[in-house]
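Not every chain is included here, but those present sit where they belong.
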Amino acid sequence: MKRLAAALVLSTAIAQAAHAPTASARDGGAPAVPAAVQSATPALAAYMRDSLYGDVWQRPDLSPRDRSLVTLAALVARNQADDMPDEVDRALENGVRAAELSELITHLAFYTGWGNAVSAAEVAAAAFAERGIGTGQLPAADPTLLPLDAEAEARRESFVQERFGDVSPGVVDKTRDLLFLDLWLRPALTPRDRSLVTVSALVATGKVEQMPFHLNKAMDNGLTKPEASEVLTQLAFYAGWPNVFSALPVAKEVFAAREEK
Amino acid sequence: MKRLAAALVLSTAIAQAAHAPTASARDGGAPAVPAAVQSATPALAAYMRDSLYGDVWQRPDLSPRDRSLVTLAALVARNQADDMPDEVDRALENGVRAAELSELITHLAFYTGWGNAVSAAEVAAAAFAERGIGTGQLPAADPTLLPLDAEAEARRESFVQERFGDVSPGVVDKTRDLLFLDLWLRPALTPRDRSLVTVSALVATGKVEQMPFHLNKAMDNGLTKPEASEVLTQLAFYAGWPNVFSALPVAKEVFAAREEK
């Protein structure tokens, strides 16, 4: 099929226009409230300006950079590429590096599904092109990996192998070879940030049964309890209250079990 | 970035064309079956005309207006803005007022995620513009609130505070200040309708663990059992059978517990 570069440009212009901001100036790094939100839902526009951008994003205990990682993870996990361009801008302003953004997308291909990552890559490609960021500045396909914690991986592998080795050898093998001996060891995103976006994606898609392993791993990787607590506050807005209320009891148990140790 | 109003118009035309109806006249308030559905999936087109529009939407026990609220809640919750224009038309024909539609979107920002509401606001903005409905006819950001049931709110707050106050103070505080002392008291949508769209959104996204609180609240707010029962029938089509079958045992328990009282 013939595919037109011109159509891509037009498509981008349309996507931008659909989220066209009001004339009001942007408040720091916060995206402007879309004109349609202002005209059709003035109350939502006010909540957005006052409660979300003016309050939640400014709360201590979680940095603006981390809030950007959490928000981008939620958008990728929920396949909301339409909302990504403004948040990619804000993330880069908040100190997320292009290489980290690229790696976040690659990571979430495995944790949220391939199509979600492909859609996000298209948004990132446009943002990178606009800024003159070339492939040479992005994580290579085959970098030198971080050192493996062989003991922890042996425990994980034997736990999974024992339970599910006979149920789906393919899943068990790919989990080991692609995720824990490869993806998680790629150096372009720290293990702590990798865990942060993984936990955010799990909460944002309601996969709470997978949270204990990954929230523990996140805290082992350096995420603090106050940070994890604020991740949930941030996600209440971007993934909806019900997803966060279903995550609260799981977080409570993980926190309690770690404090008992 | 330059954003073009013209592109927005074009984008709307494209979105409409993608769901272009066949030449056949519309049957009452029901949207026409899209031409693509007729040509690629004749069986689906027949189910749509005969079973969904010709039967389910006509069933007693839930009014067409309520079915529109349920359907719109499902579309917002599942982020299916592409399917919304026709259902917004039908909702307005079925007696949902523009102010209620605006408020439904604001409400669901909190219950389904911000991006979902922003996408819905864009559809509503186009529908309102077409009908000459201005911001003055829509709910203000800061209205006089409905009176608070202080006792019930004290019970809710103390229950949540006790369980999760230490897990995420941010979530607990925002839940109280933004949701129960503000959003739920906004007068542009009755508490019963607010509950109706909340329950619909929970079923439509599989958040059944949050259903007992909200289905009870809905019935306290006036939703009858036959209505709740038909909400599930409507949602089987718009959110898929599996979401509804996972909601059935929860609804059964809520109904039984209320009958025992």
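Observations on the model:
Just so it is clear, A and B label the chains in written order, and each chain counts residues from 1 on its own.
Here is the rule we use: a contact is a pair of C-beta atoms (placed from the backbone, for glycine too) under 8 Å apart; a residue touches a chain by one contact, two chains touch by 3 or more.
In this text, all values refer to a predicted model and were calculated from it rather than measured experimentally.
Displayed in place are 2 chains, all sharing one sequence; the entire complex defined by the structure file totals 3 copies.
As a working rule, only the chains that are shown with their structure count from here on.
Chain A and chain B have Cα centroids lying 26 Å from one another.
Those residues of chain A that touch chain B in the shared complex are 10, 13-14, 16-21, 34-48, 51-52, 56, 59, 61, 74-75, 78-80, 82-83, 206, 229-230, 232-233, 236-246, 248-249, 251-252, 255. Taken together, the chain B residues at the contact with chain A in this complex read 1, 3-8, 10-11, 14, 79, 102-103, 105-106, 109-119, 121-122, 124-126, 128-129, 135, 138-142, 163-164, 166-171, 174-175, 178-179, 186, 201-202, 205-207, 209-210.
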